[in-house]
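For this depiction, one protein chain was excluded, whereas all remaining protein chains were kept in their positions.
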Amino acid sequence: MVYCLIILLFAVGLYGVVSQRNVIKVVISLVIMEHALNLLLVVLGYGKGGAAPIRVPGESPAALASRAVDPFPQAMVLTAIVIGLGVTVLMVAIALRLYQRYGTYDIAEMRRLRG
Amino acid sequence: MADLNLLPLAVAIPLAAAFLVPLVPKKSRALANAIALLASVGLAAVVLYLLGRSGSYAVGGWKAPVGIELRLDGLSWLMLAVVAGVSLCIVLYATRYMDHYTARGKFYALFFLMIAGMCGVVITGDLFNMYVFLEIAAIASYALVAFGCEAEELEASFKYAVLGSIASSFVLLALALLYGRFGTVNLTQLAGKIGSASEGAKPLITFAKVLLFVGFGLKAALVPFHAWLPDAHPSAPAPVSAMLSGLLIKTIGVYALVRLAFTVFGLTAGDKVSVALMTLAALSILAGNVLALAQWDFKRLLAYSSIAQIGYVVLGIGLATPLGVAAGLFHLVNHSVFKSLLFLNAGAVEQATGTRRLDEMGGLRERMPVTGATSMVASMSIAGVPPFSGFFSKLLVIVACVQATSVGPIRYVFALVAVVGSVITLAYLLKVQRHGFFGKLRDKWRDVREAPFMMSSAMVLLAVACLALSLLWLPGVRELILDPARKVLVP
Partner (left out) sequence: MNGMSTVVKTVARWVIGFILLVGLWLVAYGHLSPGGGFPGGVVIASGFILLVLAHGGRSADRVFPRPVARVLDSVGALSFLFLALLGLWVGGEFFRNTIQKGSPGRLHEVFNAGIIPFANLAIAVKVSMSFVVAFGVIAACRLRAGGAFESEEED
């Protein structure tokens, strides 16, 4: 079920990036795509019972491994979220300056580079 | 592994420089330049120290798959050497070139972040780590392309950032799928698991392959994923263009593609992926060269030429035969050197004359002898004129193409494309030389001066390398440098 949501989000994001004319909407679509991927990563780590990977005192590693979700995707997602955030901040800053130079947020109007 | 302890320094040194330089007050230009040069020299020293060593290094003492594994082998070393060597020359050039921009500290910070990211990509043995470093280098490059904040630079940077982010998300998607199925992101372990994967996993593996192909293909600017490059590379300041064309598309594009294709997915000569790679490479050669011929903007012409030359590299490596891979890698090294040199030349010309249009230049050779001479060296090298390095690498790619019987009769088509491409390359480079440097000196350029010492010495260094690299194919030298790299891919 969650996988359908992920595919939907990714598709929406990709479609948005390709078709939107407003620069800010393009950035938002990229963010949606990244959210879909982060969600996919987290869901992949989900195991039976779904307990958080925090050890209770006295528990052996094997017992923990069998009842907890996989912590590695969680670590990956943390990193991926921050990377996505960095890209977003950069693109928003560029978008603001683009507005300054071209007077519009419409990428169809920004065609000074040709060939 | 005690002697590999210096390996993480390849990433740590540029990273340290990236964060030290912004702390320097704006007035002390010399200090900022000194830190930058020191870091580049330090990186080169570390890479020299690592020559001939190989092995894997568990970061923090945590063994894979729990920990991150760094791998040094012939191929990683070659890429590190290229990055360290070329970036040293570019930093030398940039110390003077950046006098025209105000935010030098930020420039160096981004620049060294990009270098750190590239070094990280080539030494890591872990797919997720590769993704992280890939993003570091890519984001730094998006910011660097937009550095001058002119309208065109921003537009180019935005387009580049959007396309690059899509490519990165494809890579992340492939990573997620592979991890979900195989439970590891370590490259060697993935290779083992994919090799022994069941039939049911094959569709997933193919899908991941395609995603990675598209993602890294875009980073490497292979046709049809090249759309961002002709806008991004010319718009950036000259040292950045040199860095992008000369190093970035090779490390995070070609290297990553090749490492994954051969090591993880087990590419062999004659299989479908190999033919697909070569087809795209051939298209790149054609499209890049033909479009370059039509350009009158110096840097845009060079950008299209980069697309074409990457085509040669991928053509060679895509053959997956020992000669092909060695030739492709040789051309990769060569191209880093001469394309960077050409972009530095273009930058020097732009600073001196204020224009990038070839039809406005003329006879600059008289006023800018060093720039003119080095650009001649680089041009002859790319065009494939002996005794420059480009001649050997291109010839070897073509020969390897013809000799690769496992590919079938289509290899003659590829070889023909490569030869035709060479001719067109010669044509447009002659155009550059004729319109830019030779011919009658126009009146408005009478007072133009040669590039400052730092910039010209960097260009001379690279030009010397163009000649010196021809020696890379000599049997003694080849065993030391090219063969270990080739053996990693095709034993």
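Per-chain residue numbering starts at 1, and chain names A and B are given in the order in which the chains are listed.
Everything below uses one rule, namely that contacts are C-beta pairs under 8 Å (C-beta built on N, C-alpha and C of every residue); 3 or more make two chains touch, one makes a residue touch a chain.
Just so you know, these numbers come straight off a predicted model, no measurement behind them.
Engineer: Among B:Thr102, B:Thr206, B:Thr268 or B:Thr405, exactly one should touch the missing chain; which is it?
Structural biologist: Missing-chain contact among the listed residues: B:Thr102.
Engineer: For the full complex, which residue in B:Leu23, B:Leu51 or B:Ala294 touches the chain that was left out?
Structural biologist: Of all options in B:Leu23, B:Leu51 or B:Ala294, contact with the hidden chain holds for B:Leu23.
Engineer: For review purposes, identify every residue of subunit B that touches the missing chain, sorted by number.
Structural biologist: 2, 5, 7-8, 12, 15-16, 18-20, 22-23, 26, 57-61, 102-103, 149
Engineer: Hey, which subunit A residues sit against the chain that's not shown?
Structural biologist: The list for subunit A reads 52-55, 57, 71, 74, 78-79, 81-82, 85, 89, 92-93, 96-97, 99-104.
Definition applied: only the chains that are shown with their structure count from here on.
Engineer: For subunit A and subunit B, let me know how many angstrom lie between their CA-based centres, rounded off.
Structural biologist: 28
Engineer: Could you please specify the touching residues of subunit B with respect to subunit A in the complex?
Structural biologist: Touch list, subunit B to subunit A: 128, 132, 135, 139, 142-143, 146, 149-152, 154-158, 161-162, 165-166, 169, 172-173, 176, 179-180, 230-231, 235, 291, 294-295, 297, 300.
Engineer: Report the residues of subunit A in contact with subunit B in the complex, numbered from low to high.
Structural biologist: Result: residues 10, 14, 17, 23, 26, 30, 33-34, 37, 40-41, 44, 72-73, 76, 79-80, 83, 86-87, 90-91, 94-95, 97-98, 101-102, 107, 110, 112-113, 115 of subunit A touch subunit B.
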